[in-house]
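The structure under discussion is supplied below as structure tokens; questions concerning it will follow.
A single protein chain has been omitted; all remaining protein chains appear in their positions.
Here is chain A:
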Amino acid sequence: MSEFGFLISAFQSIIIASTPLVFAALGELVSERAGVLNLGVEGMMIMGAVVGFGCIIAGFPPIMAFAFAALAGLGMALLFGIMTLFLYANAVATGLALTLFGLGLSALIGSQYVGLSAGAFPKVHIPVLSDLPIVGPLLFSHDALVYVSLALAIALIWFFKRTRAGLIVRAVGDDHDAAHAIGYNVVAIRMGAVLFGGAMAGLGGAYLSVVQTPLFIENMTAGRGWIALALVVFASWRPGRVLLGAYLFGGITIIQLHVQGFGIAIPSQILSMLPYLATIVVLTVISARAIGAQQGAPRSLGKIFKVTR
């Protein structure tokens, strides 16, 4: 394989490894921007993974599989929303319970998919553009979901910066009492954000089980939901930085595998640790820079809102 061929192939692996994180983290970002901390991302992702894979096995077209996976994540989020927004359950405990519930339920549903394998997911072939040397395989030869995830990040940047609705979501996340006082329905807006987060986590999970490794096995998300949560903080609640962080994380993950393959003498445990280490380092740098500015966290994040009158 030529030098370029190698680099391009590695680059494509990075994009694929990062995309589930992009979806899940962008979803969680919206939820947190509205002031709701949902620690159940892992549980929502794995539900998306099992439902998405199940739909493919059942012979549904991919677009339906992804739609149902998003619905599965959304259903989990609905549960979380009812518990925390209406019944005032502790959000941290509920989120953790949601993760455990999702892992158990997906294992139960997924036990029938043991040893099954779906075919490779098709890539989008854009005439002319995909055929360009180097640029073609780098930018224009991915599967459709990769472009959707990029579009989502751009849409969210625009949404939070330029739209009134984005401003309202931010207001609800920053000061729910004030938002309520000027007449916004805090609970409804938060519910919407939580549901969106669930749907995106479901999509991310389905990307893992339908595109990245077309199979389903118990616990296959292997902690990616937690990484998505960390990415939101890492990105200081900004969609563009989420994208950057996810690709950085995916990039280090893939590069460390290549370093080992080349026989470079760095202990593999340290290499496996690198993505997480990078997360901590960047977090430290960001917080050091933003001391006093609360690092961009929505000020009402995780606080319970009760209508008092």
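Everything that follows uses one rule, which is that a residue touches a chain if its C-beta (ideal position, glycine included) is under 8 Å from a C-beta of that chain, and two chains touch if they have at least 3 such contacts; residues count from 1.
Everything below uses one rule, namely that contacts and distances are computed from a predicted model.
Visitor: Of the candidate names "BMP family ABC transporter substrate-binding protein", "Queuine/other tRNA-ribosyltransferase", "3-methyl-2-oxobutanoate dehydrogenase (2-methylpropanoyl-transferring)" or "Electron transfer flavoprotein subunit beta", which one corresponds to the UniProt protein name of the undepicted chain?
Guide: For the chain not displayed, UniProt's protein name is "BMP family ABC transporter substrate-binding protein".
Visitor: Taking the full complex into account, find the residue in A:Gly115, A:Pro133 or A:Gly183 that is in contact with the omitted chain.
Guide: If we include the chain that is not displayed, A:Gly115 is the one touching it.
Visitor: For chain A, enumerate the residues touching the unshown chain of the complex.
Guide: On the chain A side, contact with the omitted chain comes from 1, 6, 9-10, 13, 17, 20, 100-101, 103-105, 107-108, 110-111, 114-117, 120, 208, 212-215, 217-220, 222, 224, 253-254, 257-258, 260-263, 265-269, 272.
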